[in-house]
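What you see is the complex with one protein chain gone and the rest in place.
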Amino acid sequence: MLSLVRSLWEVFRHTFARRVTVQYPEQKAYLSPRYRGRIVLTRDPDGGERCVACNLCAVACPVACISLQATEDEHGRRYPEFFRINFSRCIFCGYCEEACPTYAIQLTPDCEMGEYKRQNLVYEKTDLMIDGPGKYPDYNFWRVAGVAIGGKDKGQAENELPPVDTHSLMP
Amino acid sequence: MRLNLFPLLVIAVVLFVVLNLSAGLIWVERRLLALWQDRYGPNRVGPFGLGQILADSIKLFTKEDWIPPFADKPVFILAPAIVVATSLISFAVVPFAPGFVIADLNIGILFLLAMSSLGVYSVVLAGWSSNNKYSLLGGIRAAAQMMSYEVFMGLSLLGSVILAGSFRLTDIVEAQRGLWFVVPQFLGFILFLIAGVAETRRLPFDLAEAESELIAGFHSEYSGMKFGMFFVGEYIGVILVSAAISLLFFGGWLGPVLPPALWFAVKTMFFICLFILLRAALPRPRFDQLMSWGWKVMLPLALVNLLVTGAVVLARR
Partner (left out) sequence: MTVATIFIDNAPREVNPKQNLLHVCLSLGYDLPYFCWHPALGSVGACRQCAVKQFRNEQDATGKIVMACMTPAAEGTRISIADPEVVAFRAGVIQGLMQNHPHDCPVCDEGGECHLQDMTVMTGHRQRVYSFGKRTFRNQYLGPLVNHEMNRCIQCQRCVRFYREYAGGHDLNAFHLRDSIFYGRHEDGVLESEFSGNLVEICPTGVFTDATLKHHYSRKWDLQMAPSICVHCGLGCNITAGERYGTLRRVVNRYNHEVNGYFLCDRGRFGYEFVESSLRIRHPLVDGKPATRSEALERFGAVLRKGAVIGVGSPRASLESNFALRALAGPDHFFAGVPDEESRLISAMVRILRDGPARSPSLDEVEHSDAVFVLGEDLTNVAPIMALRLRQSVRQAPMRLAAGLHIPEWLDHAVRETVQDAKGPLFIASPYATKLDDIATATYHASPDDLARLGFAIAHAIDATAPEVIALSPELETMAAKIAAALRGAQHPLVVAGASCRNRGVIEAAGQIAWALCKVGSPASLSFTMPECNSFGLALMEAPPLSEALRTVRSEPVSTLIVLENDLFRRAPANEVTSLLRGVQHLIVLDHLGNPTTDAAELVLPAGTFAESDGTLVNNEGRAQRFFQVLNPSTDVQESWRWLHEVSVAAGSKSMERWEDLDDLTATIAKEIAAFGALPKVAPPRSAVGKIAREPSRYSGRTAMLANISVHEPRPPQDPDSSLAFSMESGPGPVPSSLIPFFWAPGWNSVQAVNKFQSEIGGALRGGDPGVRLIEPSRESVWQYFSAIPPAFKSRSGEWLLIPVFHIFGSEELSRHAQGISQLLPRPYLALNPAEASLVGAKAGGRIKILIEDSQFELEIMLRADLPRGVAGLPAGLPPFDGIQLPLFCKLASVGTEFSARGVL
């Protein structure tokens, strides 16, 4: 019985406590750079499209809200022909970012994406693409990968030896 | 025959005040709960969020009025009306100020008790007509709870009746001119307060609608304004019980300086706030705990209180 009275008193004392509510639209909350908000596609330091259309983000997505189609330019550089995220399904779990081998897909500290029409939550590549490298300013997948693309021949990637001359028998 | 317009005026004023107050209580309750939980509560619509009351009523009135196809239609519609009607009728005997009463019956207290206990029909019928097992369970719980708490509710205020020597509420208030009955009848006050909370099915005694186990119990199937009627009925009940407490134990309109009606309002408001504080602070008991409390603790205490009061009064005579 006494405990009931005490809890009544404890609660009543909160009349004079500071309120913790953040008055959101006027007061902005601090979102860390690692916050999992709106998803973007970034560019590598050379300004090229980072996404290589490997489909790993799509397969990692637990709600299957990413779909894309791979294609190649004339020099063998792979990129997505289309890249679509259905944000009406997205749960912002960040698995796509974890799965991405090229740091192309990144979640940003922006959560203000409300729409009156659900259809507007379907983002295409043009809506997702940003001009910078995002959180990872230095990485460029193509400098590491073994395939040749325009401007980078076989043997020119990091840690690669020049191509073997198969017509030579020199050891 | 001269038409006496005064009672009609009183009725109009009482209806206006009670209905508005009960609507306003939605806002009051949400703000107070927020205050005690270090939040703001509704503060966006209008000044201090007062527009929330209007917004809520518009919402309730414009929502789809859905009657489930499996429900017993007439009873389903009737149930929410009963709770509002009985609670409102109870106000007929409540004296707001000397002379400002609709019907100053000599059995005012009995009328009050009778009317408020009719309210349980609303809950039982709602639960039954919904044809939904959770609703039915809620209804049954309400009936059992009402039955147990009604008994000592009546007994707990008999102390005040004995002291005042009358069932008429005006007499009881007048009898407290020297000393509020809360002093001699402190146990009676506590018992009545607990019974009152139970009677209005407010937390911590809201087992009839217990969200966590009965998914809103008797009013699971209700929506729109029918649901709103239950809401309003509950708040009217809260006002009524608070008013009864201030009349029976805190001297009703009696008080220095301020006008009597204001004193009455202040006292009633205080107890309304106490109701809300109870909701903010206390957890819900199990149903078996509720029942054993009612029968094994409250009822004997009420009887003891009655016995002692009676004995003291007899001894002093």
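Order as written gives the chain letters A and B; numbering starts at 1 within each chain.
Please note the rule applied: a residue touches a chain if its C-beta (ideal position, glycine included) is under 8 Å from a C-beta of that chain, and two chains touch if they have at least 3 such contacts.
It should be emphasised that the depicted structure is a prediction, and the values quoted were computed from it without experimental measurement.
Q: As a test of the contact rule: which chains in view would the missing one touch?
A: A
Q: In the complete assembly, which of A:V5, A:V59 or A:I130 touches the absent chain?
A: A:V59
Q: Where does subunit A touch the missing chain, residue by residue?
A: 52-56, 58-59, 61, 63-72, 78, 84-86, 88-89, 101-102, 118-119, 121-122, 124, 141, 144-148, 154-155, 157, 159-164, 166, 169, 171
Here, only the chains that are shown with their structure count from here on.
Q: Could you grab the centroid distance between subunit A and subunit B? Build each centroid from C-alpha atoms only and quote it in angstrom.
A: Spacing between the chain centres: roughly 56 Å.
Q: Flag every residue of subunit B that touches subunit A in the complex, lowest number first.
A: 35-40, 277-278, 280-282
Q: If you look only at subunit A, which of its residues touch subunit B in the complex?
A: Interface residues on the subunit A side: 4, 7-8, 10-12, 14-15, 17-21, 23.
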